[in-house]
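Dumping the structure here so I can ask a few things about it.
A single protein chain has been omitted from the complex, and every remaining protein chain is retained in its original position.
Should a chain be cited, it is by its letter among A, B and C, assigned in written order, with residues numbered from 1 in that chain.
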Amino acid sequence: MSYPDLSVKIAGLHLRNPVIPASGCFGFGREYAQFYPLNQLGAVAVKATTLKPRIGNPTPRVTEVCGGMLNAIGLANPGVDYVVRYELPWLANQDVPIIVNVAGETKAEYVEVVRRVCASGLAAAIELNVSCPNVAAGGMTFGVDPNILQDLVAAVKEVCTVPLFVKLSPNVTDIRESALAAQAGGADGLTLINTLLGMQIDIYRRRPVLANKTGGLSGPAIKPIAVRMVYEVASVVDIPIIGMGGIFTGEDAVEFIMAGASAVMVGTANFTNPLACPQIIGEIEEFMRKQGIRSLVEIRGCIG
Amino acid sequence: MSYPDLSVKIAGLHLRNPVIPASGCFGFGREYAQFYPLNQLGAVAVKATTLKPRIGNPTPRVTEVCGGMLNAIGLANPGVDYVVRYELPWLANQDVPIIVNVAGETKAEYVEVVRRVCASGLAAAIELNVSCPNVAAGGMTFGVDPNILQDLVAAVKEVCTVPLFVKLSPNVTDIRESALAAQAGGADGLTLINTLLGMQIDIYRRRPVLANKTGGLSGPAIKPIAVRMVYEVASVVDIPIIGMGGIFTGEDAVEFIMAGASAVMVGTANFTNPLACPQIIGEIEEFMRKQGIRSLVEIRGCIG
Amino acid sequence: MLLRVKDIANLAPDIWQITLSGDFPYKTVKPGQFIMIRIGSGKEHVLRRPISIAAVTEQSLTIVLRVVGRGTKWLSERCIGDLLDVLGPLGRGFPSPPQDAKVLIVGGGLGVPPLWLLGETIQAEADEVDVVLGFRSQRDCILTDEFSRLGHLVVTTDDGSFGIKGNVIEAVDSLRRSGHSWEYVYACGPLPMLRNLKRYFSNQDVKGYVSLEEHMACGVGACHGCVCLSEDRSLTRRICVNGPVFPWNEVCL
Partner (left out) sequence: MLLRVKDIANLAPDIWQITLSGDFPYKTVKPGQFIMIRIGSGKEHVLRRPISIAAVTEQSLTIVLRVVGRGTKWLSERCIGDLLDVLGPLGRGFPSPPQDAKVLIVGGGLGVPPLWLLGETIQAEADEVDVVLGFRSQRDCILTDEFSRLGHLVVTTDDGSFGIKGNVIEAVDSLRRSGHSWEYVYACGPLPMLRNLKRYFSNQDVKGYVSLEEHMACGVGACHGCVCLSEDRSLTRRICVNGPVFPWNEVCL
């Protein structure tokens, strides 16, 4: 049987395969390069970058829950100038496309960060993080109002010289509205889902486990919600989708592709198993081989 | 050490303890009476009742996912007249308060069902199901628009002669808005959360596992979301809350109480372990005894 | 109930036979009844898996299962001495035929195990028992030795690698053409097989019973997850408590 073709074309990007470590779960790539060469990956989505450096929320800011985890990192990052100068160049040398996740508190900040990232020439694509539940200003507020979202995307699109992905929040009544707003604003693609807002209580200390009280829920627990949302969004938009939420195995990834995603991102699984991404790539390939699927296009959105 | 007092007073109801099997997960009580006397429970919430009998959705209509399950039962029930005549009388003899879950496709239908249930004199309380994700008309549509919700609750309240609880949908951007709308409409209490809409795909058959495609996600996977929502709602309403979502142990139940719930409901856990409810009651009692808590009021909402 | 794994054996690729012992009302078990087994001990798996009782003694019960997903995989990895959390016996089994009745038993694939217990139970009473079992291929054949002791056995495989090539309906048909006739038919297997069997006997004076499968949550009648439609499609029946065995003229196949 011939070797299945895992490559995907998405919003003008050519990826070796559809597996991309998710933003915030892979740093700027350095840490996982000790486990495998990063050019095995389809692309790498790096940690959210903001205009100014941010130290993030107080700790504890991660905790485990059944089938997942909560995080309230709070967009900790060294700021766009540092990222562009000291983080991206190393990663750009690893022969893997870089997707730079961008966050901000104001429209102007988003625009400025995207401008600087694009100017560096190091990003293959931008992922606009309008859905982070862990910061007081900005972040999710952009993600839950379609009008504000469309306006933000349009403003960013004007300065964005690479494909622009918008990362949608699942904490909404109808994610199709957000998706259509992002598309109307000029997004070249969508990534979904970000985390769902959750809380865990330490009943012996009588207080929330996370210092920030609430945090974003990720991991296998959210997979059915994520698959449903990818399916819903795929049925209303024309732009490609990168799906994520609880992907731990190749079979999980195939679920997202059948729901309509062109590629997938893997977050929490990297923590459970640092080799998660290459293993998932291998499992997708094995599934394709066993099922006689030559290209992922054959099964993308196949459940109709 | 003295025996801790598990009894709770909620919206005028006196319950022996705060543990109530959740609607749809306990039938009309008969099936679980073979495992233990139902008067050990705080109350019993029975399966959703509609005006006409409903056969529900095609099968498969339940499936397991990581840390939970999806269901798309679709409000299958024999109709209010049958329920009032053949199901409630038996349960009413078990010496346990009955909370009757009511669903409908139109406001008029809700009102009529509530009228007939109240007329029977067998219900200790009504729980308005405005959040079922598994039916085409009605159900969740009432749950996601605050204005429609308030109007519905007000209409039902007029004919409701027992305490009226409104069960909120988690599939919304801000559940506090639904909570305030229900309160404004005259609800005596709130129950939350219902299931989150999810989907699972059988990648070998290339189709959704559930015949209905999507279903409601319940079980431990949703607990952090549910705890967060109870906490959010408790901070804005004055009426009592019954919390639920993934409660499997007494410690889980205590989390909801500390988040602000006066009582809890237990759904999926009954399937995993038919003795879940009495065991949870025992574990709450043990926790209270070990921590020197005499009454649940001492810890309700204690994380502030 | 916690039952202990007394024995676990691989019968065919992906097919395992597990014998359980411990406190269980073995004597009350009727052929066609099933148990619900908890998977793991944590919260990852919230639904028990329904598995038919394939054989029972005074102090043990045996199940036969095919690995199709995570739950059955986990079960196949149990070791002798492990404890399983079991609920049962559940459901209504096959009604016994009257003394000296002429009986046909038809099984397909993993529908075969519950018929084993049925065959053993009615062997004594029935006049003659014909058994037709269908499998995909020789490597999937299970319990054929056991059934050959119970009556006249015909085995079919889709690819002809064992027994007669063909499906069970064809085998039933040629039995009938060669003079066999039956008053009671008991069947368990894939839905299309049951549907075709019911259709095959539709104009004949035969009492037929089928055992149905559906995804289950509670296993005790509370959740309404496992329903099938009544023959006239007006009502639902809960497979876990009203079945899994139904007279075939009462349900819509």
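The criterion applied here is as follows: contacts are C-beta pairs under 8 Å (C-beta built on N, C-alpha and C of every residue); 3 or more make two chains touch, one makes a residue touch a chain.
No experiment lies behind these values; they were computed from the predicted model shown.
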- [ ] Can you work out which residue in A:17, A:214 or A:268 touches the chain that's missing from view?
- [x] A:268
Open item on the list: If I consider the whole complex, including the chain that's not displayed, which of C:40, C:69 or C:160 touches that chain?
Closed with: C:40
Open item on the list: Of the residues B:24, B:42 or B:67, I need the one that contacts the missing chain.
Closed with: B:67
Task: Touch residues of subunit C, complete complex, unshown partner - done: 40, 42-44
Open item on the list: Using the document's contact rule, name the residues of subunit A that touch the chain not shown here.
Closed with: 24-27, 30-32, 34, 47, 55-56, 59-64, 66-69, 71, 73, 76, 219-220, 248, 268-274
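By our rule, only the chains that are shown with their structure count from here on.
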Task: Of all other chains, the one whose Cα centre sits farthest from subunit C - done: A
Open item on the list: Using CA atoms only, can you tell me which chain is the most central one in this structure?
Closed with: B
TODO: Indicate the whole-number Å distance between the mean C-alpha point of subunit B and the mean C-alpha point of subunit C.
DONE: 36
Task: Cα-centroid distance, subunit A relative to subunit B, in whole angstrom - done: 34
- [ ] Find every residue in subunit C that makes contact with two or more other chains and list them.
- [x] 43-44
Task: Multi-chain contact sites of subunit A, meaning residues that touch two or more partners - done: 66-67
